[in-house]
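Apart from one protein chain that is not included, each protein chain of the complex appears where it belongs.
Take a look at subunit A:
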Amino acid sequence: MAGDTAMTNEAAGPSPNVDPAIFSSLQAKIDQETGIKDELRAIVDTLSKQGRVTQSILSRVHNTPTAELETAVLVPCADSLAAQAATVKTLADAASKYPFYKWNNIWQRDMQNVVSSLQLHDWLKGGNLITLEEVGQRLNVPVNVKDEDTFHITIEDYLLALTYTIEELSRLAPNAVTLGDYARPLQISRFIKDVHAGFQLLNLKNDILRRRNDALKYNVKKVEDVVYDLSLRGLIPKKE
């Protein structure tokens, strides 16, 4: 068996069986993509910090009387959202150089937070639901792009943001009562039931959107309980 032994020690010739060039180009590709991720991550970190400021401002809605909402919450919130819009523009410019769906997991959650803040701000301001197109105009980025590989806000981002907004409003309903605003829960109840009706139209699969949608019914029930408590005690203000 001397031949077998020699076989295992034979040196590689001019055409190597395992070409080192394969692995050096693999490493170069890995390093390149790590650089891209770092570049995008830096911008998203800025957006994330700004998002926390915006959410901190919006959190004051739970202990601010409705009459003072404009000056105490809505104005500083609009300022913070404007700063976020500028960062989103920077992110859009950087991210549009690369395949959208390869990297969108980096910014997805933070973009959803921006959209949710916009939705909540607009509802508090005028009782309206900002549309996907309006979000795009406000942030100066395209939405629901299908034929061009560029940064955009997806339908899923908008819908997931909407579930966060509904969750926040369901928390606001009892807090509004605590602050003496007995009309607010009824407005919230109508709005989230309308949104929930819209969600019922969707044929959702078993993914994150479905899980978020399944949680909506608990928010609807929570606000319905508040409205029930108020109506039971005759506290809902009558229309003049």
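Rule of thumb we're sticking to: a residue touches a chain if its C-beta (ideal position, glycine included) is under 8 Å from a C-beta of that chain, and two chains touch if they have at least 3 such contacts; residues count from 1.
Just so it is clear, contacts and distances are computed from a predicted model.
Participant: Look at the options "2-oxoisovalerate dehydrogenase subunit alpha", "Probable cytosolic iron-sulfur protein assembly protein Ciao1", "Translin family protein" or "Autophagy protein 5" and return the one that UniProt uses as the protein name of the missing chain.
Facilitator: The missing chain's protein name, per its UniProt entry, is "Translin family protein".
Participant: So which of A:69, A:83 or A:145 would be touching the chain we can't see?
Facilitator: If we include the chain that is not displayed, A:145 is the one touching it.
Participant: I'm checking contacts with the chain that's been left out. Which of A:42, A:67 or A:155 qualifies?
Facilitator: Answer from the full complex: A:155 touches the omitted chain.
Participant: Among A:99, A:180 or A:237, exactly one should touch the missing chain; which is it?
Facilitator: A:99
Participant: Name, in rising order, the residues on subunit A that touch the hidden chain in the full complex.
Facilitator: 1, 4-5, 7-23, 25-27, 29-31, 33-34, 37, 99-102, 105, 129, 131-132, 144-150, 155-156, 159, 193-195, 197-199, 201-205, 209
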